[in-house]
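The following block contains the structure, expressed as structure tokens.
One chain of protein is taken out of this complex; the other chains stay put.
Labels for the chains are A, B, C, D and E, by order of writing; each one numbers its residues from 1.
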Amino acid sequence: MNKIAITRCEHFNAAHRLHNAKWSEEKNKEIFGKCNNPNFHGHNYELEVKIIGYCDEETGYVIDTKILSDLIEDKILKRFDHKNLNLDTEEFKTLNPTVENIAIVIYEILRQDIEEQLELKIKLYETPRNYVEYPY
Amino acid sequence: MNKIAITRCEHFNAAHRLHNAKWSEEKNKEIFGKCNNPNFHGHNYELEVKIIGYCDEETGYVIDTKILSDLIEDKILKRFDHKNLNLDTEEFKTLNPTVENIAIVIYEILRQDIEEQLELKIKLYETPRNYVEYPY
Amino acid sequence: MNKIAITRCEHFNAAHRLHNAKWSEEKNKEIFGKCNNPNFHGHNYELEVKIIGYCDEETGYVIDTKILSDLIEDKILKRFDHKNLNLDTEEFKTLNPTVENIAIVIYEILRQDIEEQLELKIKLYETPRNYVEYPY
Amino acid sequence: MNKIAITRCEHFNAAHRLHNAKWSEEKNKEIFGKCNNPNFHGHNYELEVKIIGYCDEETGYVIDTKILSDLIEDKILKRFDHKNLNLDTEEFKTLNPTVENIAIVIYEILRQDIEEQLELKIKLYETPRNYVEYPY
Amino acid sequence: MNKIAITRCEHFNAAHRLHNAKWSEEKNKEIFGKCNNPNFHGHNYELEVKIIGYCDEETGYVIDTKILSDLIEDKILKRFDHKNLNLDTEEFKTLNPTVENIAIVIYEILRQDIEEQLELKIKLYETPRNYVEYPY
Partner (left out) sequence: MNKIAITRCEHFNAAHRLHNAKWSEEKNKEIFGKCNNPNFHGHNYELEVKIIGYCDEETGYVIDTKILSDLIEDKILKRFDHKNLNLDTEEFKTLNPTVENIAIVIYEILRQDIEEQLELKIKLYETPRNYVEYPY
């Protein structure tokens, strides 16, 4: 019997600024360019949450996507949707909110509520042309 | 030399109902919610069939996508397109037509007609926000 | 000052069957082909609701899309999502649920709750390759 | 001879906050909800610029899309991309940056550089599920 | 009673070159840039054919999309799909195959086979970022 993956797609939008507090303003501008704008910019983040496991014979489900969707709503969307990631969240007070770091943080949060025998993978679009996958 | 994957995307639509005949009506309603509607509901299924192998030096193909597309038409679309999965198909007479099970069934059918040295993977969208991948 | 249109996109899925009860089985099959399957088939309907009017100077809104989204949820999605249009709804007990007729019915329902000075237009995708616009 | 429309699609992202300075904090929160977050949130704006006119017999063009794309880059993207609309732009210092008002402002800016005999229309997506069209 | 529009989406791909035979090589290069490449380049054209009319009471159709799809296949796809528009088609032997002119030609061809009381409109994507609409 083979494993199967099921993915649920959700959406949030947020403001952010790329910045490393240990660096000078010059170095921040050089490395992060217009993403370093001190007044922030923002994105529509498209989030895909993939769960990998065996198909339950009784339900025909890996996981109930309604339950998965509610979990994402409760743990991720309420926390990040319509927020300023740098100012409004604990997670990115000091951690630079690159799309890589946002995906890793989402993984760490959701991992706690997904049963151990299920694998979890996160795909996160920052724009229609840039996306990350974690873990890969 | 590395392997390469080529994927062909096709489409079918069908009615279905999620239901486990061994359970009571109450348990079916509790587990499957509005997907348990006895009168059925339906979806546009977007199907991606991925073939993995080595690129043939003479043709530059892993597989001719015209041949692959005809095979999907013949074995999958004719069987499931514009059908009621629960009532009109042998495959889901007793098997619950969750998107997981539909993907597994499509894999089992196509696997018989794809040469042994080629790997096969199925991706199936039930809605733009829910999809499965098998095997994963 | 010019008018502006704002559109909200929503989603529902449903089973249906194209059928004219006044016609013979033969004529129904001839005209509606596989869409006449007596056991139904189904679709993911993508619904776009467009409101046309003047931009309010105080809010900068034509209409609050949160209010519009809640209205669509309440009047359309609750009625049609995960339903068999022919069997589960009053609207299509006798009216043939073509994508044209579904769009017209959605328009008639929403028109009653949209203020008179605002124009209303419906766009409805039955598949990614077929859609209607009403009124046009 | 009939008119023809040609549309060029571009992209920018920005932070914003919906707020009416003449209102109390309570009223702002009541009307704009989470869009009123004082620390801002943000979006990927997908911008479509449509030019309507007659097809030139010598070139077969209504307008050279390369010229149109450069104009949008120069007049719109440089001004709004990776900016905080409320803090970094003259246009939205006092004007509320709803998607309606952003589309109207983009129209007014581009109108000055498009030849008079050509019609101009703006379509602006704030999210994949909300968009405006101006003028309509 | 209001009119309703129904649209069918199809696809073809072709090679072309933008060129005006009455101009010098220099002028062609200046006006058409890399689109003037004498060895041609190519596109995936996404074609949307819209039919506007009244909904038939007996069928619930404006037009049967199966019939419309077959007509597009027969009159447009067979003619242009996998072709070099400049070399392989009568229509663009001398007419410059800009996306504007291709849309106008498709309109003129299909107009002959669509009943007079139905309006016809063409939307044609040359790339995901450039499209035309005719007549507008």
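Going forward, contacts are C-beta pairs under 8 Å (C-beta built on N, C-alpha and C of every residue); 3 or more make two chains touch, one makes a residue touch a chain.
Note that this is a predicted model, so its numbers are computed, not measured.
Shown chains touched by the missing chain in the whole complex: A, B, E. Considering the full assembly, B:8 is the residue among B:8, B:29 or B:75 that touches the omitted chain. Within chain A, the residues in touch with the undisplayed chain are 18, 20, 22-23, 31, 33, 95-101, 103-104, 128-136. Listed for chain B, the residues touching the missing chain in the whole complex are 2-10, 50, 52, 55, 58-62, 64-66.
Although one chain is not displayed, chain E still touches it through residues 11, 13-16, 34-35, 37, 39-44, 46, 81-84, 87-88, 127-129.
The rule we apply is simple: only the chains that are shown with their structure count from here on.
Within the contact network of the assembly, the step distance from chain A to chain E comes to 2.
For chain D, the chain whose average C-alpha position is most distant is B. Note on chain placement: the centre of chain D and the centre of chain E lie 28 Å apart, centres being C-alpha means.
We define each chain's centre as the mean of its Cα atoms; on that basis chain B and chain D are separated by 41 Å. For chain D, the set of residues that touch two or more other chains comprises 128-129.
Contact annotation for chain pairs lists A-B, A-D, B-C, C-D, C-E, D-E, with touch applied as defined.
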